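Handing you a structure now.
What you see is the complex with one protein chain gone and the rest in place.
Take a look at chain A:
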Amino acid sequence: MDAEIKASAPGLGGRNGLRLGSMREAGLIAIMLALCIAMTFASPHFLTWGNFRAMLMSFSIEGIVVVGMTILLIVGGIDLSVGSVVCFSMVVSGALFLMGLDPWTASLIGIGASALIGAVMGFFVTVIGLNHFITSLAAMVIVRGLCLVITKGTPLSLFTLPPGFKAIGQGSFGNVPYVIVIFVVVVAIFDFLLRRATAFRKVFYTGSNEKAAQFSGIKTKQVKFWVTVLCSTLAGFAGIIYMSRFGAATPTFGAGMELNIIAAAVIGGASLNGGSGTIFGAILGMALLSVVTSSLILLDVSVYWQDMIKGCILLAAVSIDHFLHRRKS
């Protein structure tokens, strides 16, 4: 958004050359701070570690999925199947565990199976030439069906999971749950890589102008394929954490999750046209949605209103973005 003013001394203090979104991130933080201050006065329960921990917990695991989605959006794709894949990963590893496999191996297989779903989608997108939307829409339905087939429609009860495994989702370092630690580590790693790693620079090139990327010798199909796989893999990883946290695998879990995740990434600045977006922004988007939800609950607003309000926030964020872009050009 502030294309011109930056960096008369290039490279020094300036952020990655691909970044234009710092204004938006500042804006999101400002909105969130304002909301938090207002809520502190409105409800005595808001500004407590307990409430913040609950908020963080509520979006930490989804936040891992947001990371993958944001990278996929930057390359110009989209994945509607993430909710189903999260569930698939839970169900596959849960079922393998019940068949007697140790839970760690079962989890690795679950994540591998999720990556395989991504690879199949990647195949249809890059080799057959379908678009991401339709391919992942089909995958969403197919994978959900698989979950129901594997579980025969009933939740798998996994209370026999060993304590060491359950600790991932339920344990904590003193006051800080492992889940939050894992989330922060994943976000930090991918945010850093996306800004700095050469491999991820190719993601921006491909999403910004695929043809120009090809004309620069970048193998754009490979880039798209691997990003699709990455997104599904992260969804599978999130599924394992959910399984550990809930000690169960429900075949209907995660339905509708994709919409929340895409909304967060887009509020945080990812463009559906590809070429722009940041992990940090997307997480801020997710955090904003979470603060809003938490506030609405604390203010005793009916659940029926919550989705409506979230939808309006999405619309407002995208409209502001559109307005800023139009004014620029």
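One rule holds for everything that comes next: contacts are C-beta pairs under 8 Å (C-beta built on N, C-alpha and C of every residue); 3 or more make two chains touch, one makes a residue touch a chain; residues count from 1.
FYI, contacts and distances are computed from a predicted model.
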{"item": "Name per UniProt, for the chain absent here [options: \"Ribose transport system ATP-binding protein\", \"Protein lplB\", \"Imidazole glycerol phosphate synthase subunit HisF\" or \"Inner-membrane translocator\"]", "value": "\"Ribose transport system ATP-binding protein\""}
{"item": "Which residue of A:34, A:197 or A:301 touches the chain not shown here", "value": "A:197"}
{"item": "Residue touching the undisplayed chain, where the options are A:97, A:205 or A:242", "value": "A:205"}
{"item": "Touch criterion as defined above, residue of A:213, A:238 or A:264 at the omitted chain", "value": "A:213"}
{"item": "Missing-partner contacts on chain A, residue numbers", "value": "3-8, 10-11, 14, 16-18, 20, 196-199, 201-202, 204-205, 208-209, 211-218, 275-276, 327-329"}
